[in-house]
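A protein chain is absent from this complex, but the other protein chains hold their places.
The block that comes next holds chain A.
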Amino acid sequence: MADTQPQTQPVRTTAGTDATSLLQPTNYVGFDTITTQIENRMVKRGFTLNVMLVGASGLGKSTLINTLFSSHLDDSCGRNTVYEPIERTPDIKVTSHDMIENNVILHLNIIDTPGFADQINNNHCWDPLLKYVKDQHNQYLRRELNASREKFIKDTRVHCALYFVAPNYYGLSRLDVQALKKLTEVVNVVPVIAKSDTLTMEERANLKRTLQDQFKHYNLRMYPYNNQYDDRLTSEEIQFNKDIRSMLPFAVIGSEDVITTPKGETVRGRRTKWGTINVEDVTQCEFVYLRDFLTRTHLYDLIETTSLQHYEAFRTKQLTALRENVGARNSSQSQNQS
């Protein structure tokens, strides 16, 4: 970089510090290369992403995650033989994969929820999910509070919960509303319209509008959050978030099969007697938007929001409860002594 002029230039930073107090050195120092140094360290360490898939069985959760990361990561759960029990209790299944792309390592953990909304009486079928999320926060907190703790605590906290909505005309079912109410309080929830190849364009637009109205009506906070005053983001990012929010939820189709379109291209998609669907075609489904949103623009933000917002809220609650317990015990002990 060339030599810069001394301090008269107003500099805008994302950290929001006072512009006039920033000094710009007369000769080039070179501390701006810290970004590359950080990058090298982080690349060596790798990133962890934990994604939870929530939705009734048969909505294409496993297929979508395989399509998103372009590899066969998760096997669809289901009753493949008649000898399996009919009613499954909701369960948590975690599969881990380490993926590498251009020397960047991503530790991906997929948390599948077979049995969600599958029984005749689905009351509290969301409890195992909430318990899992809270348990991960708890585990992280304990490791953090440990007197001799590890250098880098393995992050198993759920960064993103993809909630699959069935492609109906009415939007959220009663079960969806209840489950979402609980989930949006503790984890970043990204709603997705599953199997949207069954919807006409008109039905899709109607469903999106219905869902957005329902989110507002039931006060469900979906990721990305509408924080006007979030000082971590630039104004472009805030505007981008607003655009994304108007497009939510994404209507997606997942497919691992490779087909040849009539034009002769080989793409991932589905072929039916009346047409072929190309998963990456934005006129047919919004898979590309979801993929870019999750992996290319908001991946780091998901991890950060989980850590700074949800985990902090959990931590505050736990530690104040702990302090109150200790205080109560101390006062009762002192009462017993006196």
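Note that a residue touches a chain if its C-beta (ideal position, glycine included) is under 8 Å from a C-beta of that chain, and two chains touch if they have at least 3 such contacts; residues count from 1.
As a working rule, contacts and distances are computed from a predicted model.
For the omitted chain of this complex, the UniProt record lists the protein as "Septin-type G domain-containing protein", which is one of "Small ribosomal subunit protein uS9m", "Septin-type G domain-containing protein", "ORM1-like protein 3" or "AP-3 complex subunit delta-1".
The omitted chain makes contact with just one of the residues A:139, A:178, A:295 or A:309: A:178.
Only one residue in the set A:21, A:103, A:123 or A:336 touches the chain that does not appear here, and it is A:123.
From the set A:195, A:208 or A:298, the residue in touch with the chain omitted from the display is A:195, counting the whole complex.
Taking the complete complex into account, A:168 is the one of A:139, A:168 or A:307 that touches the chain left out. Considering the complete assembly, chain A touches the hidden chain via residues 56-59, 76, 78-80, 82, 86-87, 118-123, 166, 168-171, 173-175, 178, 195, 197-201, 270-277, 283-285.
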